[in-house]
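Take a look at chain A:
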Amino acid sequence: MSTHEAQAALSEGYNFAYLDEQTKRMIRRALLKAVAVPGHQVPFASREMPLPYGWGTGGLQVTSAIIGASDTLKVIDQGSDETTNAVNIRRFFARTAGVATTTRTADASIVQTRHRIPETPLTDAQIIVYQVPMPEPLYRLEPRVTECRKLHALADYGLINVKYYEDIVQHGSIATTYDYPVLVNDRYLMAPSPIPKFDNPKMHMSPALQLFGAGRERRIYAIPPYTKVKSLDFEDHPFSVQKWEHACALCGSRESFLDEMIVDDEGTRMFVCSDSDYCHSRRDDKEKEAAQ
Partner candidate 1 sequence: MNALLKASGLTKRYDGRGGCVDVDLDVYPGEVLCIVGESGSGKTTLLNALAIRTGVDSGALAYRTREGDTLDLLALNEPQKRLLSRTEWGFVHQNARDGLRRNVSAGANIGEPLMAIGARHYGRLRETASDWMTRVELDAARIDELPSAFSGGMQQRLQIARNLVTGPRLVFMDEPTAGLDVSVQARLLDLLRTLTSKLHLAAVIVTHDIGVARLLAHRLMVMKDGRVVESGLTDQVLDDPQHPYTQTLVASVLPV
Partner candidate 2 sequence: MNMTDEEAFATGDTLMLRACGIDKTFTLHQQGGARIHALAGVSLEVKRGECIVLAGASGAGKSALLRCMYGNYLATAGSIAVRDDSRPARYVSLTQATPHDIIRLRTTTLGYVSQFLRAIPRVSSLDLVAEPLITRGVDEDEARDRACALLERLNVPRRLWTLAPATFSGGEQQRVNIARGLIAAQPVLLLDEPTASLDAENRDVVAQLIVDARECGAAIVGIFHDSDTRERVATRIVHIDSSSLSNHDSQAGAVHTC
């Protein structure tokens, strides 16, 4: 959607990007703190949003606080621009901020995402905002919030290794396949949100600014550009990403994260890129090549 079209969609009676200016300032202060201490969870006064908890209110608030009239916004959900969630959030910003929106990663200045990092590498002119359900990576192992805070403060992360040890005992390998905890800047243990572990390497030394918002849990955290991000593992069971035997049925890619789709009642399967824009671009490029 172009800026002009978006302006037309702009609704009356809302402040720019929905949140009031003081709230945006509060969130920006939290973001600055988060960027200053990579991977550390900063509490913030999460606001009521016109979206239920669990649907991306954190990501929404972060985007709202940073978006400007000249920004171009892309919203994806599980890699797709066309799911209900993605469509609604994109329309939300069209109505309240009148900003241009796009489905092309390369054209966006802000990408808000649920559960995936785009395949197209991000640049230093871009910001990616992650929607986070549970910001605490130790949540399942240590239910006490006070104790978790102590563990983070003391960099006392032996516990997560205990979990991985148990995984290897029970499954032969570390069983976590998404929301795989990472150590940021050699200091804080961080939950990267439920992105597949396939995407973890993209966070390491990314030129883009990575912001994380958890609305229900009221936490914000960040990874500044070019920061070391390491996925935890054992020396003799190193971190590895998922691999497929198939290529994407539509664009032929062997490097992207593939979704498995059941296409008919006989159970016929098709493997397709999860990142719809990436797949699209590749098909376009192929067509152009074929045309030449």
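The rule is simple: a residue touches a chain if its C-beta (ideal position, glycine included) is under 8 Å from a C-beta of that chain, and two chains touch if they have at least 3 such contacts; residues count from 1.
The candidate set was assembled so that all candidates are chains of the complex that A comes from, given by their letters.
Worth saying up front: this structure is predicted, and the values here are computed from it rather than measured.
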For chain A, as assembled in this complex, the candidate in touch from 1 or 2: 1
Interfacial residue positions of chain A with respect to candidate 1 in the complex: 150, 154, 156, 158-159, 161-163, 165-166, 168-170, 233-237
